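Note that this complex is displayed minus one protein chain, with the remaining chains in position.
Note that the chains take the letters A and B in the order they are written out, and that residue 1 is the start of every chain.
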Amino acid sequence: MINVLIQGLALSGLYALLAVGFTMIFSVGRVLNLAYGVYIMLGGYMYYTAVQVLGLPKIGGFAFAIASGIAFGVLTYTILVRRLEDNPVAVEIATLILAVVMQSLIILIYRPVSKSMWPVVQGVFRYEGVFVTYNLLVAMVVSWVALAGLLLFVRYTRYGRAIQAVSMDRKGAVISGIDPRQMNLATWAISGALGALAGVFFATYTQLNPSMWVGPLIVAVAVVVVGGIGSIIGSLIVAHIIGFMETFTTALIAAELRGVFTMILIIVVLVVAPKGLFGRSEL
Amino acid sequence: MDATKGLRHSIGACALLCATAAAANAQEDPVVIGFIGSMSSDVGLSTLRGAEIAIDELNAAGGVLGGRQITLVTADTFEDVTEGIKAYEYLNDVENVDFIVSGSIDDVSLGWFERMAEYRTPTLDTWTSYIGIIDMVVADYDKYKMYFMNIGNDYALATSLIDFGKDMLAGEMGWKSTVILQEDTAFGNGTGEFLAAELSSQAGVEILDQIVYDINAVDFAPIFNKAVSLDPDFLYLISSVNSQVPSSQYVKLQVPVPMTGINVAAIGRDFWDDTGGTGGGASTFSPLPASGMDHDPASQQFVDTYQERYDTRPIYPHFNGFNAYFGIKNAVAAAERAGGFAPLDAWVEEMENTDLVLEKDGQLWHRFAYWKKGEIEPRTGREYTHNLKFDITEPYDDGVPPMAIVQWYQDGQQRIIYPPKYANGEFELPPWIEQ
Partner (left out) sequence: MPKSQFHRYLLCWLAFGAFMCLVPLFASTGMVRVLIFANFLAIFAMSWDIISGRTGYISFGHPFLIGIAGYTTAILTRHLDAPLYVSIPLAILATLVGGALFFVPALRIRGTYFALVTLAFMELMYQLTQVIAPKITGGTRGLSGLKTIILGAVPNYYLSFFVMFAIAFCLWLIVRTRIGSALAAIRMDEEAVTALGLSTFKLKLFAFGTSAAVAGIGGALYVHYIGSIAPRALFDINFLFTILVAALLGGSGTIAGPILGAYFLTFLLEYLRPFLSGAERYLIYGAITLIVYVLEPRGLHSILERAYARIAPALARGFAR
């Protein structure tokens, strides 16, 4: 039982980090970025290229991954989303197509063969027959630090409060002299960075594969849908619900049903409580 | 063997002499061979490259069927069923192929299978081992007789795995209990069911649990935890899709119980780089001719040519590269004897009469022949029409066993540990497990 708890906690931490960038864009720009999974994939592949192909140190790998996440986030926003901004449905369609295009690009460059990544931190934590990799524990800690940092940034810095203002009341923000486009751009950049960072851990945890963007995207979608619009705390709670649900399903029910409950959760919540379980709260 | 080589050389010399006539003829009317399969996976590329080498050798030796050159055309399936059907149609309708060599996975092969019966194009598969396809050929020979599967089917393979369990795992290692980790695919479930039933009755290994996992699962920690908590002597992995995930997490988690079985990712030599050099102690089944085995001269020559010619992934041909190379040689030889790939019946008859025996040190080392209609395999007591002729009874003097067990060592070497006839290495466990 204790191992299920520890693993559930570690997995949930990773899921929270995976989802938070997606949540941010949704709360600030009111659009669903279905190309978000690509940031995760990009993070993994760039880290791999830097560390395992070019032989850079790990910190260089992180820098490379995060920089490319930011660049791609900014590009998605300026080239695609800004042109379609008033129409969330158009953004949803266009980003889905973009995701498939990026998937093809990754296949073209890296081939469709799955690649294993070396863990960021070596070693295994063992306790009473429980084993969890240090890599996953580090991912969990990084996730908490990143989320706490984000919360502080949004609540206590000028820039962060401006972003929050746009997310709560766009017109009001414009009146008080905030440029929503600039705030949106910043959000997409932060989202890209968070996605890529999560991607490095996700990929070391699993593997690199051109279709690896789908799984995390579904988790992120579930977190947003169940958690309601853009609450960081809500996302954190839901990430834990999903993480624990998956771990319990695998350990106690049947491993092959793991993803089924996440899908059912999305459907049920959207049909029964379209505003999410936690409704709208501050960012 | 030497005689055929000599013959090929003299044909080559002859062709050089009358080069002008042959070339003119060849340009007018080439023989077209189609490749269908995934052109970006290691396995698909192995088949494609095996075909390229075979065709270049045949062309260099003066062409086939009266000096005609062979052209190879390719159609990518993207490992997608619908794309596979389109690719099969393309090869027939647009390229008018005479013969098709396939590096498709089983659901893709099943997809184009009915198209094959419609076009009646001679087709040789090198990767799919699904017994259901062979059963269709058995059940409706006239409809599907143009099909040959140049790899032992998965039923034969599972039988062979039981022997490995009995002789090696239970016999030599003294292991008495296991947890089976099987992927949730038709292959995984079929093999898993068969193994669970036979391992206990034939090898006396107790099955403590059978964990079925989703092929998209990314996190194996809970699965390994659950398995280890039952305290088995070893874990039996059955994984053909995404097998890097369980195998790499097994290493990352340093799971304290030995694991063997089917781990398709570990078959190819690229596994070593893929795991960043942490794959030592892994073992998996592989169809023959496997990477890591000592080859007969003809197969070794193929490997040498392959390595000289290609320096990208896969750096060493997978088993199906050999299957494609020798399979095409067989198919073309049958066409020579029958006077062409058409009429179909004549070619099928000659293909059924094919018997290419490769020897090493005077011993049968590999054999590319096919089960005929009505022929019964003695041990399982059933028909395997047009499947590669395999032998599942020691001492394997009538054909090769459907598979061997490949072992990876700490220094990145790959060797065969089972069956004894082909073994050139010892069973070894990962370094973190106390033996």
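The definition used in the following text is that a contact is a pair of C-beta atoms (placed from the backbone, for glycine too) under 8 Å apart; a residue touches a chain by one contact, two chains touch by 3 or more.
These numbers come from a predicted model, not from an experiment.
> Touching the absent chain in the whole complex: find that residue among B:Asp107, B:Asp167 or B:Asp273.
Final answer for the missing-chain contact: B:Asp107.
> Sort through A:Val100, A:Val121 or A:Val138 and give me the one touching the missing partner chain.
Among A:Val100, A:Val121 or A:Val138, only A:Val100 touches the chain that is not shown.
> Touching the left-out chain: which of A:Ile2, A:Val53 or A:Val89?
A:Val89
> Could you list which residues of chain A touch the chain missing from the display?
Residues 31-32, 80, 83-84, 88-90, 92-94, 96-98, 100-101, 104-105, 107-108, 112, 214, 218, 221, 225, 256-257, 259-260, 263-264, 266-267, 270-271, 274 of chain A touch the chain absent from view.
> Where does chain B touch the missing chain, residue by residue?
Per the touch rule, chain B residues meeting the hidden chain are 39-40, 74-76, 78, 80-82, 85-86, 89-90, 93-94, 106-107, 110-111, 113-115, 118, 130, 132, 136, 184-186, 189, 214-215.
Heads up, the rule we're going with is that only the chains that are shown with their structure count from here on.
> Quick one: report the Å distance separating chain A from chain B, using the average Cα coordinate of each chain.
Comparing mean C-alpha positions, chain B is 40 Å from chain A.
> Considering only the defined contacts, which chain B positions touch chain A in the complex?
So the residues of chain B in touch with chain A come to 38, 40-42, 79, 184, 211-214, 216-219, 221-226, 228-229, 242, 244-245, 248-249, 252-255, 265, 270, 274-276, 278, 313.
> Would you pull the chain A residues touching chain B in the complex into a rising list?
By the definition above, chain A touches chain B via 3-4, 7, 11, 52, 107, 111-119, 124, 129-133, 135-136, 202, 205-207, 209, 215, 246-247, 250-251, 254-259.
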